[in-house]
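All protein chains but one are shown in place.
Labels run A and B following the written order; every chain starts at residue 1.
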Amino acid sequence: MSSSPRPRSASDLILIAILVVTMGALIIGALATGFMDGMFPPEAVTRQGREIRSLYDIVFWIAAVIFVFVEVLIVYSVLRYRRKPGQDELPVQTHGHNVLEVIWTVVPTVIVAYLFVISLQTLNSIDAVAKSPDIHIRAVAQQFRWQFDYLAEDGVTTLFTEDVATSDQGGGMHVPVGANVQLQLTSPDVIHAFYVPKFLFKRDVVPGITNRFDFTIDPAEAGQTFRGQCAELCGTGHRVMLLDVVAMTPADYEAWKAAKIEQAGATPAPSASAGPVAVTLEETAAGIKFTTKSLEVTADQAFAIDFKNEDPASVPHDVDIRAADGSVLADQPTIDGGTATTYTYAALPAGTYTFICSVHPFPDMTGTLTVK
Amino acid sequence: MTADSHALTTAEHSPIAGLAHDARGGISNPILGMLLFITSEVMFFAGLFGAYFSARAQNTPWPPEEFAHTLNPLSLILVATVILVLSSVTCQMAVNAIRRDDRAGFLRNMSVTVILGIAFLLMQAYDYLLLADEGLTLNAGSFGTTYYTLTGFHGAHVFGGVLMLSVILYRGMAGQFSSRHHDAVEAASLYWHFVDVVWIVLFSVLYLL
Partner (left out) sequence: MATTTLHPAAATYKSGLYEWLTTTDHKKIGIMYVVNSFIFFFIGGLLALGVRAELAQPGLQFLTDEHLYNQVFTMHATVMIFLFIIPMLAGFGNYIVPLQIGAPDMAFPRINAMSLWMLPLAGVILLSGFLLGGTAAAGWTSYPPLSEDRILASTGPGQDLWITALILIGTSSILGSINFLVTIFKMRAPGMTLFRMPIMVWTVLVTSVLVMMATPVITSALIMLFIDRNLGGHFFDPSTGGNAVLYQNVFWFYSHPAVYVMVLPAMGMISEILPTFSRKPLFGYKAFVFATAGIGALGFSVWAHHMFTTGAVFLPFFSLMTFLIAVPTGVKMFNWIFTLVRGQLTFSTPLLFALGFLSMFLIGGINGAFSASVPVDYALHDTYWVVAHLHYVLFGGSAFGVFAGLYYWFPKMTGRMLDETLGKIQFVLMFIGFNLTFFPMHVLGLQGMPRRIADYASGAGWNDLNLAATVGGFLIAASMLPFLWNVFVSLRSGKIAGDDPWEGNTLEWATSSPPPPYNFDRLPEIRSERPVFDQRHGHGAGGHK
């Protein structure tokens, strides 16, 4: 068991060389690429998220110490106890060591017990739901879009609905910073999950169950927009179930909210500039697909589309129009499956546009609108 | 060693199989195998019962109004239950008979067991028709779905048991069993008792609880 210096065989040297080079490359690579930053989640923007982040940091550092300790033990044993040429005697046949066994049972037990306790404390804090939060929002997740119902203080009555979920289309879940927002999650179809990476948080949206959670965005974040997306596989359009959370100052929020309520109260006027309809096209959606994939109209003339939704009642569709750069030129209300409507559109200059179902914005529900 | 490597030789013919393995005593391989198989079957039914109790906890009242009196324990199903319990008794009598080397008694009791098993299946099928008349079908909400899944899978196991016992009966008629060689009989009877016990639990849970 003693370690007298001994000649090293060539293959041993090669092995060590490989190890050293790999380790070196790893370390250099790690430093060069900001590796350590990568091992942490982003700075959280909610009170709850910050608590999770502090917990994560503790878990991470404990894990890192365990990892380095054990990995070094492995590499050390490997390098140290290579069989040397001429070592024909058997090494000492150790069958075990009771003290060691007890140590490496007890120490990890203590560590995980500690981790469990601090996790539980954090859990109790972040999972607490207020009886009367400042703001009630109901997020409805369905294949494949989000809709946010802003509720009155009773947490039931809908004041108004924001049915555009991302900010590049002018929507998003607007919330004031510093307020305790309570989100109720419901789904009419399959399971989805509300996930905003910067909240360090997600919660499943399970049909048949209403999940709730509270969050409070830090005051410093006013003006920021946080990207989120559905995190539970929910079908073909899973990855397009994007959402944004728009953090506003309380004042901005009140203004936004007032405007929304007013808008909801007003009769939804069709786009004022629609003008007299020159031509009516037809389109049908069935099986989450447009049956006609290309439409043609004359330039500078208002037009209409007779739209039939032949999907089951719970599957809404619409026919929006987007410019080549993705900006929304016409945003129509959705209709439920089994119904039909006539959408009218304002005149468009000549060019090529995309018509698309905003609920299912993927290839099967996208078509080309040529305006000549 | 003269082991031929023919495809279908079993371990029993191997030169060293006779050594200590069987001298070890205790239960034989087929019986241990059957006990383990029954354990896994218990877990299978545990899964179905789990679903049942979950559905039951979630849907009140249970049974739903329209089926409040559909599952009447004092009906044909009680007769079927008695028949199945009886068949377990006759099955055990058959096992006891073969242990005594009483082949005639074995065949007699085993035949009765198979007939009782078939009778149970027929009654269950008839009962299904009656229930369907009252509107209790597989599609009738959680109540119907769990009812038919549980009893249906039990029925499938009874069917499997009847097949197993029929094979035993057939082999018995061919004179394959004796007081020293009847592991297959013991194993099949264990399975049959298991099927019986599952039914008693099912009956209690579905009809009485």
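For this structure, a couple of remarks:
By our rule, a residue touches a chain if its C-beta (ideal position, glycine included) is under 8 Å from a C-beta of that chain, and two chains touch if they have at least 3 such contacts.
All figures in this text were calculated on a predicted structure; none of them were measured in a lab.
From the options A:I66, A:V279 or A:A340, the residue with contact to the chain not on display is A:I66.
For subunit A, the residues in touch with the chain missing from this view are 1, 11-12, 15, 18, 22, 38-42, 51-52, 55-56, 59-60, 63, 66-67, 70-71, 73-75, 77-78, 81-84, 87, 89-97, 100-101, 104-105, 108-109, 112-113, 115-116, 119-120, 122-123, 126-127, 143, 188-191, 193, 195, 197-198, 200-204, 206-209, 211, 227, 229-239, 287-288, 311-312, 314-315, 362-363.
Mapped onto subunit B, the interface with the missing chain covers residues 1, 3-5, 7-11, 14-17, 19-21, 24, 26, 29, 32-33, 36-37, 39-41, 43-48, 50-51, 54-55, 58-59, 138-139, 141-142, 144-146, 149, 153.
In this text, only the chains that are shown with their structure count from here on.
Per-chain Cα centroids separate subunit A from subunit B by 50 Å.
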